[in-house]
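Only a single protein chain was left out; the remaining protein chains are all shown in position.
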Amino acid sequence: MSEGLNYKFLVDTFFIALSGVPIALFITIVALLFALPLGFLLALTRINRIPVLHRFAQVYVSFVRGTPIIIQIFIVYSSVPLLLSSLFTKFNIGMNVYDVNPIWYAFIVFTFNTTAVLIEVFRSALSTVNKGQLEAAQSVGLTNVQAYRRIIIPQALVVAMPNICTATVNLIKATSLGYAMSLQEITLKAKVAANVGYNYVEAYIDIFLVYLLLCSAVEFAFKLYEKRLSKYKPSVV
Amino acid sequence: MEKYFDASYIWESIPLLIPFLKMTFMVAGLSVLFGTFLGFILTAAKIGKSKFARKVANGYTTILRCTPSIVLLFLVYYGLPAIGDRVGLNLNNIHTAVFVIITFTLQFAAAMSEVMRSAFQSIDKGQFEAAVSVGLSNSQAYRRIVFPQAFVVALPNFGNSLLAVLQEGSLAYTIGLIDVVGKANLIIAGNYNAHALEIFLALAIIYWILSIAIEQFFLKLEKVFSKGKQGLKTA
Amino acid sequence: ADGNDSDIQKVKIAYDQASKPMSWLDEKGNATGYDVEVMKLVDELLPQYEFEYVGTTSDDLLVGVEQGKYQVGVKNAFWTQERTEKFIFPKEFIGLSSAGLVLKKENEHIKSLSDFASAGFSLAPIAANNAQYTVIDEYNKENPGNKVQLKAGDAFTVDVVQWVNEGRVDGGVIIEGPFEKQVTAEDGPYHNLADEVVYNEFAVIKTWPLFNKKEQEFADAYDQAVKQLKEEKKTSELSTSFYGRDLFEVLDAVER
Amino acid sequence: MLEIRDIHKSFGKTEILKGVDVTIDKGDVVVILGPSGSGKTTLLRCINFLEKADQGRAIFGDIDVNLKTASKKQIHQIRQKIAFVFQNNNLFNNKTALENVTEGLIIGRKIPTAEAVEIGKKALDKVGLSDKYNAYPSELSGGQQQRVGIARAVALNPDIILFDEPTSALDPELVGEVLTVMKNIAKEGTTMLVVTHEMGFAKDVANKVIFMDGGVVVEEGAPHEIFVNPKEERTQKFLKRVLPEDFTYHI
Partner (left out) sequence: MLEIRDIHKSFGKTEILKGVDVTIDKGDVVVILGPSGSGKTTLLRCINFLEKADQGRAIFGDIDVNLKTASKKQIHQIRQKIAFVFQNNNLFNNKTALENVTEGLIIGRKIPTAEAVEIGKKALDKVGLSDKYNAYPSELSGGQQQRVGIARAVALNPDIILFDEPTSALDPELVGEVLTVMKNIAKEGTTMLVVTHEMGFAKDVANKVIFMDGGVVVEEGAPHEIFVNPKEERTQKFLKRVLPEDFTYHI
């Protein structure tokens, strides 16, 4: 800092950091892909108080929300391979657990994490849909599944959208912890670049800019989509 | 597996970790305190009449929402002294905790402003109207009728944000502030990086218990303050 | 320092608080470790300075020293070209570090980085700001035909010895000191692995304190003090007590 | 056509329906009256399996089901024959008026879309909403919404339509339009079971009035019998309370 910022480095590293965006997005998308349906189903188990599952979901949510994500990363990253390899040895599966790309662990951790968040999002969104909607659907001869698919979910989704957006933004930000698993994402790339000339301050500014751009773009996309989904609502804010 | 995993490390490290919750609480507590205050100002800007203030407050929220905490922490920790340098202030001797608290205050305020705004807006305008119609002044109407109800609505989200600060506070370790996560790192370092899993499990247990306690506390709080509010059942 | 006039200059010495036995914050909350103890002796020889030790992470240490938050940082730092642009390296190094590969017993024959590279082995990730990363990186640049698979990662999630033993990676870079205390020592947490993993030194490397660019004067004072300590064999004593071996004996063979 | 026998239903420990029998013949318009909490809504909901009764039978032409143990298939079968108009209409918020009407036809009954749309449009025309096909519920007035609800029921061409206080959530001015629609449908010969507080409708349209209280049928008969000459004291008291003193006021 004493010599001011190294602007050339700032610009170069910006693009290096930018090149980490695909992997951050990839993890985000995969995590959402699994977490959305999973979170929805588990939310249903909580709403309908399905005996064992509902308890399970509750404990699960409380653990995941209660502990720092970096700890979850660590626990998964260090214990899952151990468990798997002892399982593999036991059943004589001739596969090397350690050839697995760390991105798989990222999928696991972030899917787990996002699922927990989404359970709560869907739970509150579903509870805003009037019970009468389900009854009306049943009374015109729709099955439960049809009623959910065509009537309940589209309405719950609109309510859930802002929170799903928040969850997505948080997820994108959380992928920056992927450095702990040697994932070539935004933060790690920028930091490795910084290491060459020790331009950490510049690197952090770049990281800041990249996340800011990425997350506001995602936020914007969500707002657009939300507008479309809620076309039936009287006024869209 | 048995070669590496030794549960005794979990139980032995817990008593070592617990004293460091004090730092965790201090950082979280002060950040929440100041953050709530700043959040209040932001909320006022968001629901107020000035278009400019609203734009600023919304922009602030977006930017903070989009910045990973660790990045924000570094920007504050190195950025503030650098700015101070320009204006001839030496901020290098300020305690690290101050920077951490500033960081999480900024972040908590952004979250809080959204929580408070939505809580405030969820209160039917009729409540305010009824209050002024029985002769209360505007500020009396807010203080006695609107805010108490908004408070109850805001409580659960406030609890969530509080849990988040407690967890994010762990990042303070990266700039050398030793809270409960920092202590865990030191214990691991003391073991030459061995048995890290057990120490982190101990940490997870502590956090888990803590968050359950806080959750319960907030549920109680909600019950106490929601007198007169219809018990909403989830579908 | 025991000076008593008002000219005493307070300096902040940042140290990596989590890299035992080079430097760490012990259970009682005191700074210690080879690097720190040497600095304490230096302090005694420099009455005009009063040292204050600040524990932190190596991320912060590097930026903090560069920015002037701290005047000096010790973290078992190696010399690299890039670092000289950001920090003052004094004339005198502070200590020596034996860097080596942790390997499974059956791979005992791998003695150097080039052996390791030709075997096509995988290497445990190294934190990007760790000079070990630079050392490997430099090797790779010099040997473009026979590169070691280098991955950046985070120090605190990587337990090198365990990873190697599990088979998660084929080898990892480690400093001898920690390996000694972890595996070789009777009470080491991984002493049970003593027969399964080996440490093969590939280099002894000088380690340096990093001075803020404005602290040339301080660096010069340090040089004198350390020189005296080396002559008095104080550094050798500390090396033996912290690393279990007087690395100064092999000083002649040290390249960097 | 529909016979309900000895229907019982409790919520928790309180018995809400204590053995109710209802018989409806083809073309009947039956009105159920009764004080709040007497179990009118619960009765209708049990008939349509929106609540599961604790006991009771429904005989529907050649279908005879136990209301408690009915199988999914039987429930589906009965629901195909019965349509329901809710007090607060319960229109699908995310569907246009026309989609609301066709949803049950296309998805529930698997009728081809084109055909369903035609049926739907006809039903909406019938309730006077030819110009509102593509309006969302939030864009309709309360009376219009309720008319869509009725069209949705009518379009299913059910054997019987159940109405649960279809006008009580409406502004006084809108009540008229909905009652008019209901009258027209009744005139076409649709069988209807209507819970309502609209005495005028009961008098003009119903051919049978059932008075319920405390979970049982207290009295039933032709409208003029019930209104002019109620036998039971409870009925008399109720009518006195519901009909405004100035029900007889001339304009």
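We call the chains A, B, C and D, going by the order they appear; numbering starts again at 1 in every chain.
Methods note: a residue touches a chain if its C-beta (ideal position, glycine included) is under 8 Å from a C-beta of that chain, and two chains touch if they have at least 3 such contacts.
On a predicted model such as this, the values are computed, not experimentally measured, just so you know.
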item	value
Touch partners, limited to displayed chains, of the chain removed from view	B, D
Listed residues D:P35, D:G128 or D:G221, member touching the removed chain	D:P35
Residue, one of B:P15, B:G88 or B:G135, that touches the chain absent here	B:G135
Those residues of chain D which, in the complete complex, touch the missing chain	35-36, 168, 171-173, 175-176, 197-200, 203-204, 227-228, 239, 241-251
Hidden partner chain, residues of chain B it touches	124, 126-127, 129-137, 140, 144-145, 148-149, 152, 227-230
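We adopt the following convention: only the chains that are shown with their structure count from here on.
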item	value
Maximum centroid distance from chain C, chain identifier (CA atoms)	D
Whole-Å gap separating chain A and chain D, where each centre is the average of the chain's CA atoms	47
Distance between the centres, which are taken as Cα means, of chain D and chain C, whole angstrom	83
Of all residues in chain B, the ones touching two or more other chains	4, 74, 78, 82, 196
Residue list for chain A, restricted to those that touch at least two other chains	1, 74, 78, 82, 200-201
All chain pairs that touch each other	A-B, A-C, A-D, B-C
